[in-house]
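Just dropping this structure here.
Only one protein chain is missing from this complex, and each of the others stays in its spot.
This part shows chain A:
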Amino acid sequence: MVAAPPAGGAVQGVSMAEIIVVTSGKGGVGKTTSSAAIATGLAQRGKRTVVIDFDVGLRNLDLIMGVERRVVFDIVNVISGEARLNQALIRDKRVDTLSILPASQTRDKDALTKEGVGKIIEELSKDHDYIVCDSPAGIEKGALLALYFADQAIIVTNPEVSSVRDSDRILGVLQSKSKRAEDKREPVKEHLLVTRYDPARVEKGEMLKLEDIREILAIPLLGVIPESESVLKASNTGNPVIMDQESAAGQAYKDAVGRFLGDKIEHRFLEPTKKGLFSRLFGGRAA
């Protein structure tokens, strides 16, 4: 195949991508699940989207996105000049406006540099609408770099005391250590995404209520993702859960993406599902 469109055909300096960090402080709350779902959802809405795994040494986004067999190069190879960015980008086969930039599995976090990440983001900005950064846990180098260039932050929080506290901590970091803060520009726009919400346990008083979390963190609510078995099914098969529109979690992520893009959508899945007689008899569980 000899295709020779003019190189560097991208319109210069016109559009700049919006940089979104998905972060939480705490590990295991659903950052990677949410990054994959939201990036896929934005791409499904026609936005040119790239999702970057910042968890160097423990990459997992490739598995959740189902592209683990296709990884040759990673973000560290690009930073160290061993590969070009477009060689490391993996184009999604399901949604053509979506790409994935994997983290390195063998290097350590010190291989990431502010300059290196800055260059990658600048280059990606030229031909993408959204750059979604999946942050590692903690408030160390990897997490700091994931949030440094952000325009918007999605704070993933579970209805659980330590998660809410860590979210508050990461909000403080965003307000002091992001590039926007350093440059004294308009602050990073914050969104709360409550995940693994179990309305039945909330009703029983075993789990923090949505209103409590909102009151404590006091940032705008982007969405509530219910605890759902479909998330495990999605990770087993390598399909972001937003592609499962039969599941409550998939629908909740789709709503969240809609709200992110400005749609007015009511919050759902906040009440325990009233089980019908038959599903009770057959032991059907929340999908």
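Things worth noting here:
Here is the rule we use: contacts are C-beta pairs under 8 Å (C-beta built on N, C-alpha and C of every residue); 3 or more make two chains touch, one makes a residue touch a chain; residues count from 1.
Heads up, the rule we're going with is that contacts and distances are computed from a predicted model.
The subunit not displayed here is recorded in UniProt as "Cell division topological specificity factor", chosen from "ATP-binding protein", "Cell division topological specificity factor", "Tryptophan synthase beta chain" or "Acyl-CoA dehydrogenase".
For the chain missing from the display, the contacting residue among A:Arg70, A:Lys119, A:Lys189 or A:His267 is A:Arg70, taking the whole complex into account. Checked against the full complex, the one of A:Ser163, A:Thr195, A:Ser235 or A:Gln251 touching the unshown chain is A:Ser235.
Residues 1-5, 7, 63, 66, 68-73, 77, 82-84, 86-87, 105-106, 232-233, 235-238, 275-279, 282-284, 287 are the ones on chain A that touch the missing chain.
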